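All protein chains but one are shown at their positions in the complex.
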Amino acid sequence: MGVSKEETARIAELARLSLDEAELARAQGDLSEIVSYVNKIADLNTDGVAPTVQPCTVSNAWREDVALPSLSREEALANAPDRQGEFLRVPSIIQGEGDGE
Amino acid sequence: MMQDYEVVVGIEVHVELATESKVFCGCRTAFGAEPNTQTCPVCLGMPGALPVLNRRALEYAIRTALALNCSIADRTKFDRKNYFYPDLPKGYQISQYDLPIGSNGYIYVDVEGEAKRIRIKRVHLEEETAKLMHAGDDIISATHSLLDFNRAGIPLVEIVSEADMRSADEARAYLSKLRSILLAMGVSDCKMEEGSMRCEANISVMPRGSKEFGTLVELKNIASFRAVHRAIQYEAARQIEVVSSGGAVARETRHWDDARGETAFMRGKEEAHDYRYFPDPDLGPIVIEKPWVDRIGDEMPELPDAKGERYMREWDLPKYDASQIADSRDLSEFFEKTCAIVGDGREVAKWILGEVLASLNATGIELSESKLTPELLAELIELVQTGKISGKIAKSVFEEVFNEGKRPGDIVRNRGLLQISDVGELVSIVEKVIDANPGPVADYHAGKTRALGFLVGQVMKETRGRANPQETNRILKEELDRRA
Partner (left out) sequence: MKLCDMTIHELAMLLKAGEATSMEITKSVLDRIDEVEELIGAYVTVTRDEALEQANAADERIAIARKRGDFSGISPLTGIPLALKDNVCTKGTRTTCSSRMLADFVPPYDATVVGRLRDLGAVIVGKTNMDEFAMGSSTENSAFHVTRNPWDLERVPGGSSGGSAAAVAAGEAIGALGTDTGGSIRQPASFCGLVGMKPTYGRVSRYGVVAFSSSLDQVGPMTKDVRDCAIMLAAISGRDMRDATSSPEPVPDYSSLLEGSVEGLTVGVPAEFLHSGLDSGIRELMDGAIRMLQEAGLEVAEVSLPHFEHAIAVYYLISSAEASSNLARIDGVRYGYRAPDASGVQELIRRSRSEAFGPEVKRRIMLGTHALSSKHYEEHYVKALKARTLLIEDMNQAFNKCDCMICPTCPTVAFKIGEKPDDPVAVYLMDIYTTIVNLTGVPAVSVPCGALGGLPVGAQLIGKAFDEGTLLRIAYSLEKACAISDRRAPVAAADGRRGK
């Protein structure tokens, strides 16, 4: 079962990867091949089987509400590709580029 | 035309929880700190950093859910909501998808004097995003945006109602009731102006009496109680206009522009996100044991409704007065402290709902910011109760107490406002007034009892209001009868 070009493009956009025509064709081929391989698990009978998210799970691993020291601003922004004073800077959101949520 | 349609509103509220530290790291949550000084690898979404749940945040979420009469999940978990946005450090928000902490709750909201039940679909815990500001004057001309990550990772509860509200008024009443409950629970400061309480509304319209809801529009960016009301009114009118002119409402998300007072298109249904929710493998399952929930319930502060009923019972307050005080954490705390000193709830309530509220409104400050204390108000009430001053004098003194925090007893003494109850002194004043007003005295003797009021007024004038009214009445009558 292959993955269509449209589907490949939609997945790429969801993942914020921009692919040119050649890359898209290649990604479509790779994805189709991998998907058709992993589809073999469809044969597996999993009726009544609970999903496992993690092996050897620890439940209720929480911390108490105690404030700990934070990084200094300089440490926090040391890797920032662009800054303006006390802030990290990015190009503006362009209308229609998507909203916060 | 409006009356032919019914508005259907559901509300989604995000509230920041008042914990010391963030929900998945140890950074402080204090509002107003210097930008980017309350961050760490976890809340900055640095490679390798991992979240660990803040137990109190979970406890506050459970408390919130209990206060909203929800059932509490016995097993829950955290899920990742994946989307890209610069204010979202990890490229996903840790939230809860199919196992919210609380579900199937309700609260009662006062709608035109009736208690209306609004159902709560779910209550879940999630993390706050960073603060994104536009570098220029406005969103259109700005070429850059600035990020402050202090807010990223503050715990949020999301409270989703069913579409049970039928007007902008009901929506506002729901929000304000919700706020009073959350404040009473002590889980949030619910300051819409600081963004610690935010809301989104789902709005649709349908012909009155219809059972089928119309197409739903999501409204975002509603930043105040006033905006909620305006936004819903505007959007409902817009939809009714569309429908009644034969059109169809589009399933979309719209943005409330408060300055323009209108809603604007943001995105359509086909652009709806695929959030790819899945269980966060960095956080194990949460088992919420019944005894813990019971303990949280037992230790929970009193809910506003219960408090109001108690005031009606204990102090015989009218229902409206009782709930007005009980719905406000500030007022009810002040009320109870004052009652504990003077032991007359009705009198205290009269003062709080009268002079105190009026002064708060006039000055625009919070009760906690004023100089008035329960001790001062109690002293003022006691001065009246013991006959040292009249109610009228008390009211004239109140402003000075409220504004300057002076003790009422001192003011009264310094300004010579103590009530005159001494019979000898009152008799001599009454005689002086009778002698000076032969006309009204004659009127009185002729059966015109109204003249008595005039004469009392003259005594008050003579004493600058300090004469004990009951005593004055009695003595004046006696003296007039004696001279008849």
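In this document, chain identifiers A and B correspond to the written order of the chains, with residue numbering beginning at 1 in each.
Convention: a residue touches a chain if its C-beta (ideal position, glycine included) is under 8 Å from a C-beta of that chain, and two chains touch if they have at least 3 such contacts.
Note that this is a predicted model, so its numbers are computed, not measured.
**Student:** Can you list the shown chains that the hidden chain touches?
**Tutor:** Counted over the whole complex, the chain not pictured touches A, B.
**Student:** Can you tell me which of B:Val23, B:Leu183, B:Leu283 or B:Ile296 touches the chain that was removed from the display?
**Tutor:** Answering carefully, the residue with contact to the hidden chain is B:Leu283.
**Student:** Which parts of subunit B are in contact with the chain that was left out?
**Tutor:** These residues touch the chain not displayed: 40-41, 44-53, 80, 82, 84, 86, 89-92, 145, 147, 274, 276, 278, 280-284.
**Student:** Could you please point out the subunit A residues that touch the chain left off the display?
**Tutor:** 3, 7-8, 11-12, 14-19, 27, 30-31, 33-35, 37-42, 44, 46, 49-58, 61-63, 71, 75-76, 78-82, 88, 90-94, 97-98
Throughout what follows, only the chains that are shown with their structure count from here on.
**Student:** Of all residues in subunit A, which touch subunit B in the complex?
**Tutor:** Going by the criterion above, the answer is residues 14, 16, 53-54, 57-73, 76-77, 84, 86-93, 96, 98-101.
**Student:** For the complex, give me every residue of subunit B touching subunit A.
**Tutor:** Answer in residue numbers: 19-21, 25-28, 34-41, 44, 52-58, 77, 83-88, 129, 132-135, 139, 142-149, 220, 253, 266-267, 274, 276, 279, 281, 283-287.
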